[in-house]
Every structure is written in C-alpha cells, then in structure tokens.
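Next up is a structure, given as structure tokens.
The complex appears here without one of its protein chains, the remainder shown in place.
After this line comes chain A, so read on.
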Amino acid sequence: MNRIQNKLSENKKILSIYFTAGFPNLNDTKSLIENLVLNSVDMIEIGLPFSDPLADGPTIQASSTQALKNGMTTTILFEQLKNIRTTVDIPLIIMGYFNPMLQFGIENFLQQCQETGIDGLIIPDLPLEIYLSEYKELFESHGIAMIFLITPQTSEERIRLIDANSDAFIYMVSSASVTGSRDSFDENQLAYFERIAAMNLKNPQIIGFGISNKTTFEQAVKHQKGAIIGSSFIQFISKNGTDRIQNFIRNIL
C-alpha cells in the first residue's frame, strides 16, 4: 500500500492543500510543506509552475507567473524537496502541466519523483489515452500514481475507465470551470457529487476547484472522501504571508 492509499484508508475526511512552488518566495517550498503538516493537513499538492496554465484561473496563473519570475524551475524544485521525507510523511503530489515534464524527460522526472518521495502526479493536459499507451508502465515501474480528473460532463463509461486505471484517487472537478474559489455549491453540483458517490467506484474521490471555506469543504466531503483547496489558500498567503497558515486551516476544519 502506498502513502496515498494508506492515508485514504483512514477513517476521516481528507483536507488537501495546493500551493504553487516558488510562491510567494522561491525558497518557501519546504517550510510551507512542514507548516501545512503541523496544521493537520492530510495531503499536499505541490504546483510546478508553467507559463501557460490552461486549466487555471487568474489566482493560480498569477502565482505561477510570480514563481517563474522568482526563478523556480523543475531542477530547483527537486533540490528543495531533496530531504523532505526526513521530516514529512503525508502524501505529496506534484501537479503540473506536461510540457515542463517533457523537457525534463519523463523518465528522469519520474526517477526524481521516486527518489524524492513524491507519491503521485496530476497532469491536467496529459490525457488518459496517451497515458495508457505511452506512459503507464513507466509510471508504475517508478511507483508513481497518476491521478485523473473527471468533470460533471465526463461520461459514466469514461469514469469507469478512469477508475479501472487509477490506484490512488479520482480528482473530481466540481464544475465546468478553471480553478478558482466560490462561496457555495449549487444544486447541480451537489447532485453531481451524489451521482458519482452512487457509482461505487473502487477509488475514493476528492473534490477540487471552487473549495474556499467551511461551507464548500463540508459540502464537498459529504459524499466524497476529501477536498482540495488551492486558489483561496494562495490568496490567503499572498495577503497574510506563510506564517499564519493556522488561521486559514482553522476556518476550514
């Protein structure tokens, strides 16, 4: 059982936090992760910044642009994470777009993930079909879980296919949108959460996009295993810096 499966088998709802590596400052990565762990966060998504993040709204776009200005690169990220497993044992996931990984070399990237102790990857623009035909074996041989997105528009057949080819969790995008925060979910979204829960998938589901506060977190974890918060966390650290994270987490849990 890997770290993600272990964590998801615990009898509790999961709070996962996303942040963009290199933001607000280039070298915040390690202390941010340790700080999140201290504040009882269950899982962390480390965003590898990209110049053209198609699936992201203005908040994550701006943090990516700033991170790149600060000098963040794939190589630097792996250096920063080098000894992270001496202090941190919760699941760590890298979320990034495919092109920077392609330039780093996919095998090299997976190798670095394995050595660093990264558990899984979320790559929004690497589609299922290409993953299955070209990369699945490579991911598996490095022990790296690939995490796929589904949306309210994803067909049942495709969700079953994704479920069959996942072994960590399924990332449920809460609505047809790019990343960004909202105050509450509407009826359609709640019905979608319920519909997916009723499919009895083998993988637990974690909801992301639009989670920003206690209300949206609780709506999300009513039927699903957990929720991911990104944009509103980034807004918080932009405004308050990285040393008052407890205030943010206290407002969610």
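Following the convention adopted for this analysis, contacts are C-beta pairs under 8 Å (C-beta built on N, C-alpha and C of every residue); 3 or more make two chains touch, one makes a residue touch a chain; residues count from 1.
Just so we're on the same page, contacts and distances are computed from a predicted model.
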Complex member absent from the view - protein name from UniProt, among "Carrier domain-containing protein", "Tryptophan synthase beta chain", "3-isopropylmalate dehydratase small subunit" or "CoA transferase subunit A": "Tryptophan synthase beta chain"
Absent-chain contact - pick from A:Leu15, A:Leu126, A:Ile211 or A:Ile228: A:Leu126
Hidden partner chain, touching residue among A:Leu54, A:Leu132 or A:Leu253: A:Leu54
Of A:Leu8, A:Met101 or A:Ile118, the one touching the omitted chain in the full complex: A:Met101
Touching the absent chain when the full complex is considered, from A:Ser16, A:Thr29 or A:Thr74: A:Thr74
Hidden partner chain, touching residue among A:Ser31, A:Asn83, A:Asn108 or A:Gln153: A:Gln153
Residues of chain A (touch criterion as defined above) contacting the omitted chain: 50-52, 54-55, 57, 61, 65, 68, 73-75, 97-104, 124-128, 130, 148-151, 153-155, 158, 173, 176-178
